[in-house]
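Here is the structure we will look at.
A single protein chain has been removed from this complex, and every other one stays in its place.
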Amino acid sequence: MNSLIPLMVIVPILCALFLNLLHKKDRTIKIIAIILALILPALPILANYGLHYFGGYVPLIENPTLGTDLPSLITGTALNTFHPAITYSFQSAQKIFVFILGLVGLLAVFTSLFETRRPSGVYGYMMFMGIAAITAVLLTDDIFNLYVFFEIAALATVGIVLVSNIKGNYETALKYMILGGIAAPMLLLGVALLLGVTGNVNITDIIYSLKNGLVNPQSPVLLMACGLIVFGWLYGSGLPPFHTIKSAVYSKALPSGAALVQAFSVFTFIALGVIILRIFSYLPFSQWVILGVSLLAMILGITMAILQTDLRRMIGFLAVGELGYIGIGLGLGTVSGITAGLFQAVNEAVITAFLFIGFGTVLYQTGISDTRKLGGMMVRNPKVALLVLLAGFAMAGVPPLNAFQSKLMLIQASINAGLPELGVIMILLSIVTFMTFMKAFHAVFLRPKPADLEIKNENIPKATIIAMLVFLVVCIVFGLFPQVVTSYLQPLATSLGGVV
Amino acid sequence: MIIDTQLASLFTAVALIIIGIFAAAFLDNLIKKVIGLAFIGDGVNLFIVSMGYKAGGIVYIYLPGMAADWFSQNASYPLPFAMVLTSIVIGASTMAVMLGIIIVLYKKHGSLKASEILGD
Amino acid sequence: MNLYDLIVKKIKDIQGTDDESPITNISTSSMLTAEITLISSILVALIMLRLVSKILMIVAVLVVLFAFLVAMPLMPRFKKEQNDSLAAMMFYVILALAIVIALFYWGNLNV
Partner (left out) sequence: MIEYLFMLTAILGAVLALMQRDLLKSAILTGITGASIAILYQYLLAPDVALTQAIVGAAIIPVFFALAVYKTRRMEE
């Protein structure tokens, strides 16, 4: 049933609007939000693969009755195969991405409803709106539609930061918007230049025009478009130079919001990265830029993470640094590399959300995020401590868990591609990631409790622990049976890697 | 040398983008920074619209009595225009959110200086 | 004065006196780790230049190693550079925009 494809975007938007209406009624919001959030991961599982044309405008070639009256100027040329409608394409890779996004969204909404005393409709609104926007970014085959939802996702991120009530959130939100005010128009300009050269906004059609010599692929305007889209990609996913602001955004959101916002970054990274690879893979230079930026993100993100004393900021920088692994997979350009990169993206979205929610329990109990003032939380909640430790193991890539599989695949792919140095750097930075995590873990859980530390909320909500357990199960399942995920990702990787 | 309308408006667009980036980067007043961002958005929109322009062409509205061939050769290209409509609205809403945050920050800090409010 | 004290002193010098927070064991060791990670990963990454030219790779590695040794505690400066102030962020954003566009324009025309 292809009618489920637009529903993946429409349902969260409807949820968002509906929740906003029920602003004051706490109980109703809780129940409705959970029921609606349960639909999010279920939809991609139920939907069949296929294309969805909004408005039903299929390409002329699929609708011969319309084409009979038209002159051969239209039916005899490439215009016959072009897509006139906004097209959403739902393939196997999108299935797993939208499912993971829905899962993270569900668990984030779930924890937020039980952690905040008064569930507010606005927070739920922002979360659902962001999920809708990122789902559309993942599904869309229309590059302008992508820009629109990219902007909506940025606004939703700002909204999530604004409602968090953490000191300095307004300042961070304004900085993010000002930088976005420069970067997002640049992305639009890149889209516009592509449109100007090829006369199309549909990605499949743009690639067709480039491949079949309808436009000159070496035209400087196209190179400029590629550069501008890469710049928008840096902004959307928080790669350097946007890594400081992105980690600040993570650290100023509530833990559940941060878990969701980092999933937004990961999937924006994937969606735009795949588009850059699809359109511009004929420029070998674009892959080198992806590799270089990813390396820089890894090195800067992880070295900055060690130096932080703020717990949230530390995980924020780690999340930015881990993005680099995905980029290296994409930048290698081989089928195995791209599969590994996409697999790492799926794992990354789950694990970082797990970590944010895990350390979020500490914030919930104490309200402090400075590692120098924390300590001794292990005694109060050994179960939570164990779960957080497992999340850290997963992020560092300890064997039975999922990131081990994807990092191993990445290292193998980099060796096969003739760049063993990348493998060395990835191993080195994994170790440092683990060290950073252990530093935070030691400071929060293992060290004796400082005398002046007050515990505000004694009990962690059951919902948070359930959410963490679900994340753990996902980590273990993906770690033991990586084929489950990679078989979904393989077709996309083959189509991308086959180009090179 | 005579510069035609399309080229001139492309240059105008680029000038607006550069003025906007300059304002957003170097001016210290928050409201002026936001004004600069508005100019960047305007410039990009103007750039897109100028791409769809056709010198000596007609508006892309198909009136009864026009020959289809003549129309398709003379009409401007409407796809960029449809994009700009969306983009204008997105820009306006982003601007509104930014100004809202600025008002909140002014109440908190009593100043509009970026170096004071957003420094560090 | 042993090596540890030397490092602490150097970090103190660069941080300046305005930062009152004490330099603890953990912060020193994390600073050291960050320093070593940064240097080693950049040096390993530079080896990839061998795809362009082997001599260039050797020269680049030696030059960068020497530069690092001279400017040794890099990390405090790095941290200071990547602060949260909007002006610094804006500077790097515009620099990145210029670099990305210049790279794509020249990189592709001349490769």
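Residue numbering begins at 1 within each chain, and the chains themselves are lettered A, B and C in the order written.
One rule holds in what follows: a residue touches a chain if its C-beta (ideal position, glycine included) is under 8 Å from a C-beta of that chain, and two chains touch if they have at least 3 such contacts.
Values in this document were obtained by computation on a predicted structure and should not be read as measured data.
Chemist: I'd like the shown chains that the missing chain touches, ordered by label.
Modeler: B
Chemist: Just the residue numbers, please: which parts of subunit B touch the chain that's not shown?
Modeler: 5-6, 8-9, 11-12, 15-16, 19-20, 23, 27, 29, 31-32, 34-36, 38-39, 42, 45-46, 49-50, 52-54, 57-60, 76, 81, 84-85, 88-89, 92, 95-96, 99, 102-103, 106, 111-113
By our rule, only the chains that are shown with their structure count from here on.
Chemist: Between A-B and B-C, which chain pair shares more contacting C-beta pairs?
Modeler: Greater number of contacting C-beta pairs: A-B.
Chemist: Could you work out how far the Cα centre of subunit A sits from that of subunit B, in whole Å?
Modeler: Roughly 28 Å, centre to centre.
Chemist: Quick check: how many Å separate the C-alpha centres of subunit B and subunit C?
Modeler: Chain centroid spacing, subunit B to subunit C, equals 38 Å.
Chemist: Using the touch definition from the top, which residues of subunit C touch two or more other chains?
Modeler: Residues 83-84, 86, 90, 94 of subunit C touch two or more partner chains.
Chemist: Multi-chain contacts in subunit A: which residues touch at least two other chains?
Modeler: 175, 178, 182
Chemist: Quick one: which bits of subunit A touch subunit B in the complex? Just the residue numbers, please.
Modeler: Listed in rising order, the residues are 71, 73, 144, 147-148, 151, 155, 158, 162, 170-171, 173-175, 177-178, 180-182, 185, 188-189, 192, 195-196, 199, 201.
Chemist: Hey, which residues of subunit B end up touching subunit C in the complex?
Modeler: Subunit B residues touching subunit C: 21, 24-25, 114-115, 118-120.
Chemist: Spell out the part of subunit C that touches subunit B in their complex, as residue ranges.
Modeler: Those residues of subunit C that touch subunit B are 83-87, 90-91, 94.
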